[in-house]
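Notes follow once the structure below has been shown.
The complex appears here minus one protein chain, its other protein chains still in place.
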Amino acid sequence: MKHASFIFGSWGLTAVSVAVYAVWVIRRGRELAKHATREEMPWT
Amino acid sequence: MDLTPRTVTEPGTQPPARKRRWLPILVVVGALLGGGVIVTQFLTSAIDYYCNVDEVGVRSGCSGERRMRVQGVVEQNSVKHADGGTTFTLDFNRKTLKVAYSGDPGGVFQECIPIIAHGRVVNGVFESDRIEVKHSNQYVEKNSTRIDASNKEAAACSVLKG
Partner (left out) sequence: MARQSGTGTSATRRLGILVILMLAGLALCGLWFSAEDVVQGSTVRIMYIHVPSIWTAYIAFGLTAVCSAVYLSGKNRSLAWDRFAGAAGEIGVLFVAVSLVTGSMWGRLTWGTYWVWDARLTSTAFLFITYVGYLAVRQLGGTHRQRARRSSVLALLAILEIPLVHFSVTLWRSLHQEASVANPNAKVALDGLMLFSLFLGLVAFTLLFVWLVLHRQRAMMLEDAFSDRGLDLAITARRNEAGA
């Protein structure tokens, strides 16, 4: 594939950026949930 | 450490006792400065990014020997490479302009494709040192066209002609 470094680079950058953000959001939620009461987590 | 919850009259109404937050203030200031730079660029460059070929020498801001950006379509069979440079003719609204580019445009530059050339008019020829290819919004699958593999250079011409 011509220009493979640019094409896979742009896909990879997108995947990594979104994955890093998603993992941060999940970990942040889990960390906070450890110390939360049930009333503070109405979705459970 | 005492983690006993404090008594709060109504959640969301008590200002949390915190030190002044400098990072958000710096980001807001940075955003305002950055926004100012971008607006300046918008007014000086973006709002009138190029002159069309038929406006060169006619429209104000597109005449004289001043540096400008000119937009047109690369005429079929006009591209010639010689002495490390490239010459071709730009066409727009039945007006043409000869362009001498100092180098090989590369990328997806080809005949029948709209481009923007940066440079100035010298003795009736547009001497360019930078070319940007302005591809169309049409996307055609390579295997679904009737393009001859030996005629790849004129792929954009085939798309234009259907």
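As written, the chain order gives the labels A and B, with residue 1 at the start of each chain.
The rule is simple: contacts are C-beta pairs under 8 Å (C-beta built on N, C-alpha and C of every residue); 3 or more make two chains touch, one makes a residue touch a chain.
Bear in mind that the values here come from a model prediction, so they are computed numbers and not experimental data.
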Of B:Phe92, B:Phe109 or B:Phe126, the residue touching the omitted chain is B:Phe109
Which residues does chain B use to touch the chain missing from this display? 1, 3, 5-6, 8, 11-16, 18, 20-21, 23-25, 27-28, 31-32, 34-35, 38-39, 41-42, 44-50, 71, 105-110, 113, 116, 130-145, 147, 155-156, 158-159
In terms of residues, what is the contact footprint of the unshown chain on chain A? 1-4, 6-11, 13-14, 17-18, 21-22, 25-26, 28-30, 32-38, 40-41, 43-44
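As a working rule, only the chains that are shown with their structure count from here on.
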Whole-Å distance, C-alpha centre of chain A to that of chain B, is 33
